[in-house]
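Sharing a structure here in structure tokens format.
A single protein chain has been omitted from the complex, and every remaining protein chain is retained in its original position.
Here is chain A:
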Amino acid sequence: MDLPDKDAPLPETLSSAGKAETLHAYREMLRIRRFEETAARAYTRGKISGFLHLYIGQEAIAVGTRLAMQQNDRIVSTYRDHGFALAQGCDPNACMAEMYGKKTGLVGGIGGSMHFFERDKGMWGGYAIVGNHIPIAAGHAFAAKYLGDDAVTICFLGDGAVGIGPTHEGMTLAGLWDLPVVFVVENNRYSMGTPLERTLPAADITSRAPGYGMVGDRFSVEDPFQVRDRLGAAIKRAREESQPTLIEILTYRFRGHSMSDPAKYRGKGELEAFRASDPFERVNRALRELHGMTEDELEALDEEVIAEMDAAADFADTSPQPDPDHRFKNIMIEGEG
């Protein structure tokens, strides 16, 4: 994988974007990054338990995807779901409170970090059994086609999910039935602690696309506008032609698989090389070099976002736990629905 270094020319997708949209995208990426850092601190302080999988390094994908979506489109994602929730407009207070296991959480403290759902914001999970959301996403697309609405389902999975059965079956049905869905593999190079060289029989995951009757598209993430454009084409194909697409985005996570993973399996110099190619820093550079923003202005923005996430942590910390009876709620629905 050839990585552009930090002084490489800015990609055209980024350099051609205006200041306002660049600043908006940067702010959203910054919000995700600071949210994740806040969550990591809360985890080390014992405020968050269970599993916590951070999205740091991959933010441009969630933000770029949001830019390509329409109001009624849906995201179906994995347990590494915080970035998508924030990009979709979920309240960071509710997201943080969910991880603290509080009543005010996104799903009332029932789901935790891995099960973020907010239906009306297009945040449709939040799935934690690797690959088992692929048929679910195909099912959402099946329903859209059945009902004749124009909602497109965008389903994210990791490179670690491409070998498991439901991925194959869900993509088979999506291709067979021409369902309006976009599958996006976020290839962050590791299936937990195992590098893709030891999990993938063929390095190019999109080489499977023709076998599923889908168009494939593969690229290294550079900036959110590139993601917007590439996914936008696939979303358009889904909406207008009811054709599914398999996209592979080469990306990198800067933290371990989860908070309990020190990520000692990385090659020497690998993390540094990817940090030098961080899309987040690239957008930061565009704001400085193309749009005249100063270090002070960017620092002020950062402080504002840090304050937002600190407030989210305070909100979560001071929120009440769920009521004892709440554990019996939402298991069975009474009557005819």
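Basically, contacts are C-beta pairs under 8 Å (C-beta built on N, C-alpha and C of every residue); 3 or more make two chains touch, one makes a residue touch a chain; residues count from 1.
Keep this in mind: contacts and distances are computed from a predicted model.
Enquirer: Among "ABC-2 type transport system ATP-binding protein", "Metal ABC transporter permease", "Pyruvate dehydrogenase E1 component beta subunit" or "Glutamate synthase [NADPH] GlxC chain", find the name that the UniProt record gives to the complex chain excluded from display.
Expert: The record names the chain that does not appear here as "Pyruvate dehydrogenase E1 component beta subunit".
Enquirer: Looking beyond the chains shown, say which of A:Tyr26, A:Phe142 or A:Phe274 touches the absent one.
Expert: Checking the options A:Tyr26, A:Phe142 or A:Phe274, the one contacting the hidden chain is A:Phe142.
Enquirer: Hey, which of A:Thr13, A:Ser49, A:Asn132 or A:Thr199 is the one touching the hidden chain?
Expert: Considering all chains, including the one not shown, the answer is A:Asn132.
Enquirer: Consider the whole complex, including the chain that is not shown, and state which of A:Thr13, A:Ser49 or A:Thr172 touches that chain.
Expert: A:Thr172
Enquirer: Name every residue on chain A in touch with the hidden partner chain.
Expert: Contacting residues on chain A, toward the hidden partner: 106-108, 110-111, 115, 117-119, 124-127, 129, 132, 134-144, 146-147, 165-166, 169-170, 172-173, 176, 329-333, 335-337.
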